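One structure, as structure tokens, below. Some questions next.
A single protein chain has been omitted from the complex, and every remaining protein chain is retained in its original position.
On to subunit A.
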Amino acid sequence: MINHIKLSCLFLWLICFHTVAEPTARNTDQATQPHIQVRLVSEFAQLKPGVNWFGIWLRPDPEWHTYWRNPGDSGEPPKIDWILPEGVSAGEIQWPLPSKIPIAHLVNYGYENHSLLMVPLTLSDEVKYGATLDISADLSWLVCKEDCIPGWATLTKTLKVASDHQPSAQAGLFDEAREQLPDEVVKSARYEITDNKVVLQLNELLPDGDWLLFPFSSSILNHAGAIQHIETAQSSTFVGAKSDYFTPSQNSLRFLVSDGQTGFYVKAQMNNAVAGEVLQAKNVSATFTYTTILVSMAMAFIGGVILNLMPCVLPILSIKALSMQRTSQSTAVKLAYASGVLVSFSVFALIIIAFKHSGSTLGWGFHMQSPVVVAALAFLFTFIAAALFDMAPAGNRLAGIGQGFIQQNGFTSQFATGVLAVVVASPCTAPFMAAALGVALVSSDMITLAIFLSLGLGFALPLSVLFWLPGLTRKIPKPGPWMSTFRQFLAFPMLATVIWLLWVFGNQTSPMAMMALLGGLLILFFALWLYRRTQRTFAHVAALMFAVSGFLVPLFVLTSPSTDSQATTLAFNKQQLAALRQDNQVVIVNMTADWCITCKVNEQVAFTSSAFTQALAQPQVHYMVGDWTNKNDEILGYLNQYQRSGVPLYVVYAGEQSKEVLPQILTPDLVVKAITKAVNEVNDEN
């Protein structure tokens, strides 16, 4: 009963509210309500099949405002529910660039002047010329000064579908509104969350201007907080105060970046160690787009087809092709071979994925940003090239297995042929498999699987075609010495890959390290040659040792201390830190990583200032940097001491008397003050 009354109250109230809020008659395209006029407008006076631009024109009184898609601390964006005839569909609101509207202690995002919210309405081809259509919008909005007044209205525009298309009286509004729209291109960026800040980085510079950040969601930034905008050598970084309501998620965050005149949308991915490194790609285009995935898959497919011409594959397939043409088979049997191949390739892909994951949990990620991985790939591809030149010990020991199977024709044997073709042929398929493996190790799991399946499809294709069209058997190339020529020829693309890898490696490290890697590759070649020349065990062992040492040479160069760091900078070392503190020295510890945006921003802002350099120049001040780029336990232990699991971490020690943990976002002043304070403490002690 009570519920009943309640419902009817609600109902009554709704009716009252709506009658009050909707004083205008039906079928009108405009409404005047307290502090605002709203109108449904069309760019053209007629409708046409395809896209027609409509808009909600909001005209608040002076000093009153309406809201952007994210209203900020309070408020509500206008909402449009379209009521459309059949064959008409509405698209998204094209939000004009908003401005930041401070209201008392809060900040809102919205429009203080009139604004046009453009929406594309698409007419299907089925709508007939001459038809008259009612386009209606159920509109709700909030118009505010300091106080807010919500409003509702149903606006209708009746237009004819016609081939003769005349601009409406409001067409000018649309031209004006288009000037106010952000770019259509959505840029990608990364974000990072520190204790109380959100850090967003774009890999490009922005022109001079007051660039502001407008998050799509209201619970990302503290809207009233200042946004710091820093331009560094190659990137623009925004630092804003984190919203009290921020909940961490793996999803991407969307922002509008605008200087008031122009703007663009940004889709930002969470910056974690691995994702960061992939995106940070200096020279490697490791950000796979849809197209590059398709290209990789196409390449893998072609690679799969070429696999059939390999010396240890073609003979098997020839036998198979010859043995099967006598009988006609069921579809299942015809597909069995392809299934066998695909299953084998999937298993292989899964093994790699599992391997990759176990690797990343162990802490050694496979990514092109690690010079060690690039060096290892260079060795792998050099070895493959050598194998293709018949220089490397890649025997055909497996080739004899399963001959019996191959000559039979049941489902099982066909399936087994598929599996065996993959396994048996592995010595020859290795080059392609290795190339795919290389791509797979630096790609996501789905791409890995997609690449291997494409490779498998390509591999299975020629023989499967023969099952369906046995007549083509005569067309397959006969095995012969040409195969080995072809095989040797394939070594050149492999060597070309090595050149590319060397270039990447050189960019990542130094010409010296690149020299070392080339030296290492030379040693590998020598080792391979030695292995082939002699049959003696000790020579084989020596060759193996040579090969390993070849790999160690560039690694040694990589791990040796880099020379470009300043002389005043010490590498983090627990013992040395303890010793310095015992010696009553001031030590600034900076825990950083190459992939950490916040760290880099701080280094640009706070650690390059002349005041900081001067502070460091004092004899009792020491600057110690721990590099967490390649995670290690010593630094992890140190971070844990301060209840941190990641970087940045800044600590200033005054001997053993005191230590101060600095905030995660630094200012030059803050660091210098902390150092000065520590120096005074130390001097008092002396």
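Quick note on the criterion: a residue touches a chain if its C-beta (ideal position, glycine included) is under 8 Å from a C-beta of that chain, and two chains touch if they have at least 3 such contacts; residues count from 1.
By our rule, contacts and distances are computed from a predicted model.
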Hidden subunit of the complex - UniProt protein name among "Redoxin domain-containing protein", "Transcriptional regulator, PadR family", "Simple sugar transport system permease protein" or "ABC transporter substrate-binding protein": "Redoxin domain-containing protein"
Residue among A:Leu159, A:Ala189 or A:Ala241 that touches the chain left out of view: A:Ala241
Selected residue (touches chain absent from view) among A:Ile80, A:Leu142 or A:Leu577: A:Leu142
Listed residues A:Asn203, A:Thr262 or A:Thr667, member touching the removed chain: A:Thr667
Residue of A:Leu106, A:Val372 or A:Ile447 in touch with the missing chain, whole complex considered: A:Leu106
Identified contact with the non-displayed chain, of A:Glu231, A:Asp259, A:Asp594 or A:Glu656: A:Glu231
Residues belonging to subunit A that touch the chain removed from view: 6, 9-10, 13-14, 73-74, 76, 79, 103-106, 140, 142, 144, 146-150, 196, 218-219, 222, 225-226, 228-231, 239, 241, 243-245, 604-606, 609, 663, 665-670
